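All protein chains but one are shown in place.
Let's turn to chain A:
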Amino acid sequence: MNSKIWLPAVLGLALVLQACGSNKDRTSSDGTYGSTTQTSEPYTDRIAPQPAPLDDSGFDTAAAAERALSTNVIYFDFDDTAIRAEYRGVVDAYARFLKDNPSARLRLEGHADERGTREYNLGLGERRALAVESALLAQGVSREQLSILSYGEERPEDLGHSESAWSKNRRVQLVRQ
């Protein structure tokens, strides 16, 4: 049973970190990739670099952590499950919060934009939630504190049909239970 649980974490982590480390093709204006070669092997087995720690050399660490914790949405690129560098602080803050509060529970709700089919998008939403879960587990958060739910494209934040709407819908919402 342990190995079953462990496997997605390893895969998810590999995913997150591979994508963090590489300069993936971004969505062009019409929503397509310029190249498919980068994305054709999303599960490459790479050695994970350590997630960057919160930059606490600044003025007010506590305030920064609180701000990151109040950010409860992580947005993603098209057809991608990589946590962008700008959200590392959010992940770190949640990891710290969960470790400091062992009774706290967090639900990771994965979402996708409307492009592609609904059931495939349930899969993409779950992958994104797993990516966030893996990042939290990597920082020592207990699995028992986390749960995952994919809504796919069923709960859009923005009902529009442009990239600006889609970029708001590709997300993981961190919901404190």
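To be clear about the criterion, a contact is a pair of C-beta atoms (placed from the backbone, for glycine too) under 8 Å apart; a residue touches a chain by one contact, two chains touch by 3 or more; residues count from 1.
By our rule, contacts and distances are computed from a predicted model.
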item	value
Choices "Ferredoxin--nitrite reductase", "Cytochrome c", "Tol-Pal system protein TolB" or "Peptide ABC transporter ATP-binding protein" - which one is the UniProt name of the chain not shown	"Tol-Pal system protein TolB"
Absent-chain contact - pick from A:95, A:122, A:138 or A:174	A:122
Missing-chain contacts mapped onto chain A	4, 7-8, 11, 30-33, 36, 39-43, 107, 114-120, 122-124, 126-127, 147-152, 154-157, 159, 161
